[in-house]
Structure formats: structure tokens, C-alpha cells
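Below is one structure, written out as C-alpha cells; comments come after it.
Note that one protein chain is taken out, while the other chains of the complex remain in position.
As written, the chain order gives the labels A and B, with residue 1 at the start of each chain.
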Amino acid sequence: MRWLRRVSSEPLWKEEFSVHTADERYVTRRQLTKFLVLTSLGMFVGNIWIVIRSLLRKPPSFPQRVVATHGEIPVGGVKLFTYPADEDHCILIRTGDSAYVAYSQTCTHLSCAVYYSRENDRLECPCHQGFFSIKDGAVLQGPPSRPLPRIVLEVRGDQLIASEVKG
Amino acid sequence: MFGYEFYVDPSRCIGCRSCVQACEECETHRGKSMINFDFVERRESIRSAAYVCWHCDEPTCAQVCPADAIKKGEDGIVHSSLKPRCIACNNCVVACPFGIPKMMIPEQQMMKCDMCYDRMSIGKRPMCATVCPSQALAYVKPEDLVHRREKPTNVFYFGTQKITTKVYMMAPADREGIALDVMDYMWEEDHEMAETS
Partner (left out) sequence: MPNSTDLPPPSRGLTAISGAMSLIAVLLIVQIWLLSSALESFLAGNQHTAVPAAIFSGLMFLACLGLYFFVDHTDLEVRSTRDRGEDR
């Protein structure tokens, strides 16, 4: 840190071990200020790291996977599947004759598995009573702060194909 | 005490040693006097001089202490060495141009006048200045001295070293500072004196 110090007539050890008791308070304060400024630099470096990571991040590519066939589940029924990877659990709900919605089953609060409540027509998390809307996965109630990620479904013939994760 | 300064006038010293006795009675330094009492040319005269620590602005004793044991406070008082740190190396005793620090061998600590810090901190005056009958050691306001013929100075020159002090010395009015060359005051052996006379 020598290059950051202003030029002084006295060597550093004389200033830090001064014979004047009044200087001890200055030295302590100066050392604390140096430490705080270094911490500030550390925070700034952290932000720069986030910028670099966001610039280097590739847009995610999702596989296309057949998750169900039309008519496999009744109206108001559910089917569990995994998409895009085997550890990403999802839930498919048939809301109408030809209407299907699919969401990630991992609650955005503390990752409990959500289930479909037919009486209330919503997705519910049993752990802390977090409720999600069946229409768009938005949070209706409870501690979750983010909506449930939605699985985009495509209908090809009578096959339901998962193509993307949104949110 | 605010507004008061310490003045030393060796020409007023009568050698009564009240200051030595008064300083000895302090509990803080266990019955040892911190006054530096000297006789001047004792072979020829009865003159004496009593000195206290001059409490220099940049104390030489503190600067040479290898243990960082001597500290100067914000009020300008240079304190005796800190007991946990002093290693009794005598560096300060040798370095002080005025010869003030005393090395207490049994305690293994340097002790010196600290301007009666225990008294001053409760608003009393230093002990020696209080008892000196001729006010050779005086702790007064500057305006109390204007009637004296001598004028106070706190600038000393030792060779090329300039020292400014907190304690003032009363000196002839025409002096800017007091210059001392140690060689002028070296002790001469008898045979050397015989050669010059």
C-alpha cells in the first residue's frame, strides 16, 4: 500500500509507534479507514464478477420432451414428470378439455413439493402454506417471493411436448 | 491548569532544597525525589540550581527509547517510563541533553519529573513550585513575570539540535534562545587546569 500513502517526512514506523499519545487515536482510525475502503473495493470487485458472469452466460437451450398424451389424465387430474433434467420435478394439470398447464413442482420458498388442490383450484405448498395461481403460477399467499417457473407446452397431434422453462 | 506555565530561574536558587524534600514526600514515586539538583562550580562558589524535566516538544528520551515506554500526552507532559515496557537500558538517561531521567535500579524503571501529574489533574500546582521560597521554580501565569528583568525562553540549541520545551527558562532579555556547547562544560582534570592557568 506504499504507493497509496502520501509522502511524509517521517518513516511509517515512527508514525505508527508515535511517542505522542494523541497520535494513537489517529493511527487506529486510519487503520480502520483503510480496512473499510478495502472492503468497499471487495464489494465493487464482486459486482464486476457478476457483470462478467452475466456476459459470459449462454442463453439456455432446452430439450424437447414428450410428457403426456392427450386424454391420458382426466379433467382436474395431475401428472408428475421431470423436465429438463431428471432432478427437476414438474407437475402437469389438465384444467379443461383441451387446456393443460405445467409448472415446476419446487416451491420457490424453500423447495418443498407443491401439489394441486382441486377444491381451491390452485397449487399449494404444504410446508408453509404458500399458494400459487393455476393460471400463471403467481404467488397468491404465503412466504414465497417468486412465482412458480412455468413449463411451456406444445401440442403436436395428441402429444404434449415440453419445450421451455419460463421464470 | 489552563494559562499557567512552569518557569525555572536558576539564578534565584538559594540551595535550600525544599523542592527536593517536597518532591520526596510524594507517594507516587515512593519517597524518591525527581528534582535534578546541581551545584554550579562547587569548587569556587556556593551556587546551586534545581531543575525539573523540561517536557520537550519532541522529547529526545522518548525518541531513543527502544521499548516505546516514554509517552508524551496531549497536554504536553512527558511521563515517566511505562513500567510494563521499560527495560532499564538507560538509553534515555544518556540521550537527554538536560540529563533529567533517573534510572531507579531497584525498580528497574526510569523515573523523572512528570510535573506532579497526580496533583495537576485535580487542579493543584506542582509541589516544587509551591514550596520554593525564592520562586526559582515557579508555576504562574506569564503576566506575573513581566516585572522580572529576565525573560522566559523555551528554545535551546545543543550543537546543531534545536529543542523547544514546555517549561521555560528565565534568561537574559537579549537572548533568543539558549545555546549550549557541551564541550564548554567538560570536566577538566587538575593537570589540565594547571596548564591553562
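Simple rule for what comes next: contacts are C-beta pairs under 8 Å (C-beta built on N, C-alpha and C of every residue); 3 or more make two chains touch, one makes a residue touch a chain.
No experiment lies behind these values; they were computed from the predicted model shown.
The chain not shown here touches chain A at positions 5-6, 8, 15, 20, 22-23, 25-26, 29-30, 32-34, 36-37, 39-41, 43-44, 46-48, 50-51, 53-54, 57, 146.
Basically, only the chains that are shown with their structure count from here on.
Chain centres here are Cα averages; for chain A and chain B they lie 74 Å apart. Residue ranges of chain A in contact with chain B, taken from their complex: 17, 19-22. Looking at the complex, you find that chain B touches chain A at residues 59, 62-63, 65, 68, 70-74.
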